[in-house]
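This structure is in structure tokens; I'll ask about it shortly.
What you see is the complex with one protein chain gone and the rest in place.
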Amino acid sequence: MIKVGIVGGTGYTGVELLRLLALHPEVTITAITSRAEAGSAVADMFPSLRGHINLCFSDPATAPLQDCDLVFFATPNGVAMKQAGELLEVGVRVIDLAADFRIKDVAEWEKWYGMSHASPELVEEAVYGLPEVNRQAIRQARLVANPGCYPTAVQLGFLPLLEAGCVASDQLIADSKSGVSGAGRKAETHILFAESSDNFKAYGVAGHRHLPEIRQGLTTMAGASVGLTFVPHLTPMIRGIHATLYATITREEDFQSLYERRYATEPFVDVMPAQSHPDTRSVRASNICRIAVHRPQGRNVLVILSVIDNLVKGAAGQAVQNMNLMFGFDECLGLSLVPVLP
Amino acid sequence: MIKVGIVGGTGYTGVELLRLLALHPEVTITAITSRAEAGSAVADMFPSLRGHINLCFSDPATAPLQDCDLVFFATPNGVAMKQAGELLEVGVRVIDLAADFRIKDVAEWEKWYGMSHASPELVEEAVYGLPEVNRQAIRQARLVANPGCYPTAVQLGFLPLLEAGCVASDQLIADSKSGVSGAGRKAETHILFAESSDNFKAYGVAGHRHLPEIRQGLTTMAGASVGLTFVPHLTPMIRGIHATLYATITREEDFQSLYERRYATEPFVDVMPAQSHPDTRSVRASNICRIAVHRPQGRNVLVILSVIDNLVKGAAGQAVQNMNLMFGFDECLGLSLVPVLP
Amino acid sequence: MIKVGIVGGTGYTGVELLRLLALHPEVTITAITSRAEAGSAVADMFPSLRGHINLCFSDPATAPLQDCDLVFFATPNGVAMKQAGELLEVGVRVIDLAADFRIKDVAEWEKWYGMSHASPELVEEAVYGLPEVNRQAIRQARLVANPGCYPTAVQLGFLPLLEAGCVASDQLIADSKSGVSGAGRKAETHILFAESSDNFKAYGVAGHRHLPEIRQGLTTMAGASVGLTFVPHLTPMIRGIHATLYATITREEDFQSLYERRYATEPFVDVMPAQSHPDTRSVRASNICRIAVHRPQGRNVLVILSVIDNLVKGAAGQAVQNMNLMFGFDECLGLSLVPVLP
Partner (left out) sequence: MIKVGIVGGTGYTGVELLRLLALHPEVTITAITSRAEAGSAVADMFPSLRGHINLCFSDPATAPLQDCDLVFFATPNGVAMKQAGELLEVGVRVIDLAADFRIKDVAEWEKWYGMSHASPELVEEAVYGLPEVNRQAIRQARLVANPGCYPTAVQLGFLPLLEAGCVASDQLIADSKSGVSGAGRKAETHILFAESSDNFKAYGVAGHRHLPEIRQGLTTMAGASVGLTFVPHLTPMIRGIHATLYATITREEDFQSLYERRYATEPFVDVMPAQSHPDTRSVRASNICRIAVHRPQGRNVLVILSVIDNLVKGAAGQAVQNMNLMFGFDECLGLSLVPVLP
């Protein structure tokens, strides 16, 4: 049984962490912080947690985070980089669900996130928490940078192709669609129900913060710099990411088999049978990534479909998976949720 | 560990049963029948179950149902009344999620359901599976009639008032709103996305099949015949029932306290603090019924808000709760799901 | 051709006014004000208006409102009461789409709206803009208080019964459901897509600002004080109000005929055939109110279903209808829109 703290428990990744951790048999949650809500019961803000979470939000300044074995940061970008250091110093391990430690090139990070980085030395140490790529390093890590939602779906989709070196890595396209919860629990006009319901649009076509994160991951997989066009879209659903990936074949392979072999032992990646069209609800509220491989009309373009729940495999679930690895638990512990359908 | 069969596994109550039973530690599913889908894998129809349910649908004629300890009927109305008898005879216990055994007055049932009843004698034996009312009888039952979704929400909402006899039982109003999954997984035009999305309507105002079921339950609670106006509405959401109940006060009480006392030991009924407005998502994918008690403007009319997930407490979850009671398991076993929010 | 100004053009009632007025053959829009957006093109904020509205937002302080024949206030509550007076003084007629002039009892208004009223004398003069009740007065009015959305649906639903005096006016219930646009275009958490989609809840059960407005109207119709329980609900759709009204019969009538007669000459009230269930999309984007009359199970309770588009008959469309009356145009001019279905 480990003691866990959560910094920033009022957003969607925070409440999703609580949903998962509430039933995790090896975890005791000892603190959930929120400056704005300090003193009020967590279950008053999120009645879905009544009977499962009996804690109150505590002030970040006084919360007993240093007594934890692990602290999750479910905060906006720029918070963990200021606070993780002192926790690590006293032996608390840290998983950051925001972007502070994801990009190794600090200058690049500063350009995309519009602030100077408070802990460049921790960026170097941090392990990028994509278990399908970095499982061993995660086990040993003090500090894990939990991947973004789009980056998880896109990287898992391209991974077998780039490792195998059988597509043109300079012409990759990731047409990605996200549910609205991906924008967070912030009071902003464009994600109001009356704005985003019965509506569909691209956004950030000129450049989205997840682009450098994805590019960094794909470059490592390919062993060479990649050319990626990444177009995110806002989709009128609560949860789910659907990445439609396009790659030009440079060497013939049995692509279906390539995917099946690469992910044969991965507990949370499901390669669907040929001709499948995974829908986002098939992974809703679960930690699964489902992938289908297509080669339409026998042309030289592969179409890979990759779906996840942005709040689970794209955020809180993957964080719990990383926690399980870091503390030597069964990797699936607390994550054997059956997707909610319909 | 008990052996369980499911007759009719292709509808929403069937797939929801599978979601719940897949993780139930005391259950082995040995057969799921579907005439139309016999021989095909359950997880091919419902990819959300890949890795959780490895069975194929079997033909109802040859499925080993008689070897089960318990068989659930997740079939259309009119099936269980023909097949339950022979299972009971060989010692298999039965829970019917359809309406065949819910209404004690067979003539009334035949009027509303438009067919003659094949097993009137079983109607008499069947126990109405609302644990908050019939817990002891359910434990002993061979045959349980699992309540309808609207009836669960409405009866739990009115129960404390009618037992206490403090409202006018001849002037009850139940304005009820259901998500579209309540209409089942049937190819019908009016429940198409393009018909029922961004839309709201009442239906069945002249008379809905759940009216006699609710009236029967309320009559028992009140110890007298009741007058009920029941108006169901189709709501553009997948899951959830929200019953808004109106009752005229005939005797003053501390109504908040009345509800809290009545449900103090009920594991799946949550009386919210005064002034609460439970939303349906606060119970999404869980077996909870949340209730709030209001007395607007200090007038003589009580407004009770009662929400459930129609597929869980309104169907499959309540069926599992009944199963737990029938077989002496902890009543909450396999049902400690945290609602999925957002 | 009249010159029209709009104060506050960035909310939903404002943009809906623009949609309607853009095609109105007797209207020239000469100014749309917004302090925050002054100088930017209206069609930059609302691309749906590209090619239809070529104006920029102007600063309220300098906009040529005094040259208009009519000014609409599509502002938050509390603005029109401060600015209408000086426009009226120079001969500009005013329609307020907010609540400033709706309630004759100023003390009551101040209690519900939490501010002191800046122009009590104008409250007295203002005509409540429900044409089905006040058509003649509206024609002459300098200042029209455009009704709220819930009040329009509920009052038109109860009107024939209360005028005829055939129901118990002290036991009225209005169970009302609104689309999310009814909450306005404000960046607030509870109306985010991820909060209000796939969800349903009541709100303001203890008391909602539309209660005194509805009560005032019903009292006038009944010629006596009324007892009303009003419960609003937030529904996951963009537009639409569905009011389900309950009244206890005190004198027998042919109720269907009563409604048909009362509304026989009303261009924007459609009494549906008996047994109908009007859905909100049947009036989407149009100025129609559709009503159905039910008497379930032959009991003594009438159930009236009344649907409108909250932004049209519940706001901007009714405002244009009032404008047509005030300036002697055909009452339907610019309002012959066919509802958008699906």
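Each chain carries a letter (A, B and C) given by its place in the written order, and its residues are counted from 1.
By our rule, contacts are C-beta pairs under 8 Å (C-beta built on N, C-alpha and C of every residue); 3 or more make two chains touch, one makes a residue touch a chain.
Worth saying up front: this structure is predicted, and the values here are computed from it rather than measured.
Enquirer: Hey, which of C:181, C:216, C:306 or C:324 is the one touching the hidden chain?
Expert: If we include the chain that is not displayed, C:181 is the one touching it.
Enquirer: Any idea which of A:2, A:56, A:173 or A:332 touches the chain not displayed?
Expert: For the chain that is not drawn, the touching residue is A:173.
Enquirer: Out of C:8, C:232 or C:278, which residue would touch the omitted chain in the full complex?
Expert: Of the listed residues, the one touching the omitted chain is C:278.
Enquirer: Of the residues C:6, C:27 or C:49, which one touches the chain left out of the display?
Expert: C:49
Enquirer: Of the residues in chain A, which ones touch the absent chain?
Expert: 171, 173, 175, 177, 179, 194-195, 197-203, 205-207, 211, 227, 229-231, 233, 235-240, 242, 244, 246, 248, 275, 277-281, 284, 294, 296-297, 299, 301, 303, 305, 307, 342
Enquirer: Please output the residues of chain B touching the missing chain, sorted low to high.
Expert: Against the left-out chain, chain B lists 12, 179-181, 183, 185-189, 191-198, 236-238.
Enquirer: For chain C, which residues lie in contact with the unshown chain of the complex?
Expert: 12, 15, 19, 22-23, 46-52, 181, 185, 197-198, 238-239, 270, 272, 276, 278-279, 281-286, 288, 290, 336, 338-342
In this text, only the chains that are shown with their structure count from here on.
Enquirer: Same or different, please, for the chain A to chain B contact, judged on whether over half of the interface numbers appear on both copies.
Expert: The interface of chain A with chain B is built from mostly shared positions.
Enquirer: For this structure, which two chains share the highest number of contact pairs?
Expert: B-C
Enquirer: Approximately how many whole Å separate the CA-defined centres of chain A and chain C?
Expert: Their C-alpha centroids are separated by 45 Å.
Enquirer: Could you put a whole-Å number on the gap between the CA centroids of chain B and chain C?
Expert: Chain centres of chain B and chain C, defined by C-alpha means, are spaced 39 Å apart.
Enquirer: Centre to centre, by mean C-alpha position, how many angstrom separate chain A and chain B?
Expert: 36
Enquirer: Give the residues of chain C that touch two or more other chains, as numbers and ranges in rising order.
Expert: Where chain C meets two or more other chains at a single residue, that happens at 179, 194-195, 197-198, 236-238.
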